[in-house]
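Since the structure comes first, as structure tokens, the remarks are kept for the end.
One protein chain is absent from this view; the other protein chains keep their places.
Chain nomenclature is as follows: A and B, assigned in order of appearance, with residue numbering initiated at 1 for each chain independently.
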Amino acid sequence: AYMLVNIFTRKQEARNPYLKLVNVDETTTDPRVWGTNWPRQFDGYSRTVDQTHTRYGGSEGAIPESRIERDPWLKRMFLGYAFSLDFRDRRGHAFMLYDQEQTLRVTERAQTGACLHCHSAATTTWRRIGLESEGKTLADAHGFDWPAVMTGFKALSAMSYVDAHAELMKTPDGSTESFRDSIVPADKPATTQQALAAHVGEAHPVSCVDCHDPQNMELRVTRPGFVTGIAKLAASNEPTPHLPSIERWRKGNRSKAYDPNVDATRQEMRSFSCAQCHVEYYCGPKATLFFPWDNGLKVEQIEKLYEEMKFPDGKPFLDFVHTETGAPIFKAQHPEFELWSQGVHARAGVSCADCHMPYTREGAMKVSDHWVRSPLLNINRSCQPCHQVAEEELAARVQTIQDRNHALMSRAGHAVDGMISAIVAAKAAGANDEQLKHARELQRRAQWRLDFVNAENSMGFHAPQEAARILGESIDYARQGELAATRWKNPPPATQPGR
Amino acid sequence: AYMLVNIFTRKQEARNPYLKLVNVDETTTDPRVWGTNWPRQFDGYSRTVDQTHTRYGGSEGAIPESRIERDPWLKRMFLGYAFSLDFRDRRGHAFMLYDQEQTLRVTERAQTGACLHCHSAATTTWRRIGLESEGKTLADAHGFDWPAVMTGFKALSAMSYVDAHAELMKTPDGSTESFRDSIVPADKPATTQQALAAHVGEAHPVSCVDCHDPQNMELRVTRPGFVTGIAKLAASNEPTPHLPSIERWRKGNRSKAYDPNVDATRQEMRSFSCAQCHVEYYCGPKATLFFPWDNGLKVEQIEKLYEEMKFPDGKPFLDFVHTETGAPIFKAQHPEFELWSQGVHARAGVSCADCHMPYTREGAMKVSDHWVRSPLLNINRSCQPCHQVAEEELAARVQTIQDRNHALMSRAGHAVDGMISAIVAAKAAGANDEQLKHARELQRRAQWRLDFVNAENSMGFHAPQEAARILGESIDYARQGELAATRWKNPPPATQPGR
Partner (left out) sequence: MRGPSPNRSIRPWLALAIPIGLAAGLGLYTFSYAEGLSYLSNDPGACNNCHIMNDQYNGWLKGSHHAVATCNDCHVPAGFVEKYLSKAANGYHHSKGFTLQDFHEPIMIKANNAKILQDNCLRCHGDLVHEVVAGATTAADAVKCVHCHRSVGHGPTR
């Protein structure tokens, strides 16, 4: 009889996809409210607080391990920048706001409100501030209201982190008073309870409304940085074989800028929703947050943009000046989207969500696993639908790639360390700015590349050959920098910063 | 219980797969004789003289382009060795003997008989010499007769190239006088006719008998270098996930050495038949030809073997001393099998023949395309059965990989060039052997790695990340060598040849 009943239930499940129990709209940032309608997705989402472990990835329950303590060359590279104070392993989405609030980079250094772009469900706050700047209120919003969001985003970016954070806390999260009391299901483990309780009724980490249209649950992008950045990429000449909708848009009349919410395919949206945050950015005090994709997504195309860019005050673009050497440095942050773009998975149309939010069968239904995490914890669902190969073999393939990448990265780290020491020695021996110019430029190039691969979080997996190429270049520039600093008194006549 | 009989078995038993018109045996080295029985395969084989062209590969009709003239750093790397005289692009199999006979490496420098191991259908000659050394003749052979072949191989390797070549020419090729007159089908283009006519009745390039058992046409390996080398690899501890029969053999009692002709799967044989020649080797005057696989197939495992090896005269192993710098150098040759072994295709069980000899439909029959050549000339057969992606897209994926590899290789080339200049300058400034020791060691390491990737013929495709990793290391050692030479007067205290 068990078999019979069971098969009956499963047949039923295959029908009616979702039943809306409560209403959600643009102002509903509390994921628990959405969870009433979509309990399976909410369940996955709320598991992003769980501890997991893989060789190079995973998620800690406690504050994660420090990356700068693990790799001393990394700390040295960052001297002069907040990243030398505190830089840790990433962990699950539910922690993003908390982790930002408590990092020494925020508590010990002044940061801008733009930081919240990727660490909170900020759209309602942007919309509110945007409307308020025109003397209106949230009630006057036209749906998502892009113009208001853009205005508010710029206003919040120009604020200090502290002020912007306070605005975030002031925005209601769409949950009712009575609802709030009922929360934090007792059957969840302690950490989950804490994470969910941390922001009851106020600010939240990335939430359903950031990726979904509340009317129809369709995927969408909501981040000004991404919408602006991807339009610039589309307007460039860089081939994008992995993003067919851009190539299609380019063949059109281009009367309207490329708009991912209009032009992108559903499969592309399954990556774009992540590319709202998992990208290289600038978010310092001297310019509004932007994604540097005007020339393309490759490491040297971004570098070229930075090299040629001036701040509004006319000074050349840079992130910081290296304390020990005085070199102007570009800082790379988590360029997952950029590196993925150079890999064969992207070319084959495999999206972030395919691997990080694989479909999982719940009875007769297939739902996207909203426990966004390392695919290595989930190889059968993440990889085996495409690669019908034993789990251990797939794990071994990844490990081969990651171990190679790790070894080459450490090699580049030592080279950069050697270079810095050589420049320091030259300075101590009396080399002047002119005599150190070439070495410092090489330091910038070497660090930019090493940082790009290190800051990227897949340990090379997203595009193995490209990551190795970048590291090879980093090593070349680092050792050339060491040579330039060593020969500062008698530079060889032809020394040009060769490409 | 025997009801589930394979229907195909019954069908096959009733059928003789091949219709033999003429007899072929161990002494039939003339491929045209085999061609009478297997005209389709012979047809493909004889097209290996045809001209083809791809970006980095292909085959010339005339003597191919010089690789050392194309890349000046390559020529400089080889100064002191025959490769600096003449080193050209490879081309089709039918040319292998002719190209060896006419290279300046052979005409201007003394070479050993071991060269013929991979450029001719030499098994019958080895067998004959082996038997003659015991006072017997070919008529006394027991089938393939491995003991006689081994003895003959060693004897021929110890001879000069000229003498060994003369022995090769003396061995009958299994064709009859009348057959010889009828050859060179008039419907073949001129180059084919020339290539086929070149060695009528005498020595031949690699022939059917080198890869097939004449009794049943099964694949086999016939090359002493390979049989010895692969047994050493099997005896090592290096994991070989891509060669399951070795892992299986290791679990056995190991009473007999691993024997590819007995132990390997058919799919492995589809790579082993190529690994008889497309491998790194030593074939100089000071030791019998060998494949250096005792520690494994990776670039640093082979390097370690060479570093620890002594010649019979007790001197440390080396290929040559660099003319300009005096550094002892290891020379890498076409490590296709070794690099393929590090790639994902090998792990996925994809063999050389899968890509380079894809099945092709000939009338009602599928046969292996014996026109061994670049798969890029044949993407629909070589790649598309597995990758259901447009031809242009597949070509673009290959090109992306190859262009990246090419750029990084040129970068490494410049680094090596810079290093050599620095060592030359240090020597000129009076540095002695002791003071140059470290720089020279670094030169050896840097060149070994760059040469490994350059000599490999797929421009990185066979294992893209691994090739890039090797180049990254090459760059590191080259620039470190430049530094060591630059600082020869005041080496930094801690300078150890770091790994």
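The definition used in the following text is that a contact is a pair of C-beta atoms (placed from the backbone, for glycine too) under 8 Å apart; a residue touches a chain by one contact, two chains touch by 3 or more.
Since the model is a prediction, treat every value here as computed from it, not as a measurement.
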Residue among B:Asp319, B:Asp354, B:Asp417 or B:Glu441 touching the omitted chain: B:Asp354
Omitted-chain contact residue, chosen from A:Lys232, A:Arg381 or A:His414: A:Arg381
Absent-chain interface as seen on chain B, which is shown: 1-9, 11-13, 15, 17-18, 217-218, 265-267, 349, 354, 359, 361, 364-368, 385-386, 388-389
Residue numbers in chain A that touch the chain omitted from display: 1-4, 6-8, 10-11, 14, 361, 364, 380-381, 384-385, 388
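Here is the rule we go by: only the chains that are shown with their structure count from here on.
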Euclidean distance of C-alpha centroids - chain A vs chain B, Å: 45
Contact set on chain B toward chain A in their complex: 241, 344, 347-348, 389, 393, 396-397, 401, 404-405, 407-408, 411-412, 414-415, 460, 464-469, 471-473, 475-476, 479-480, 482-483, 486-487, 498
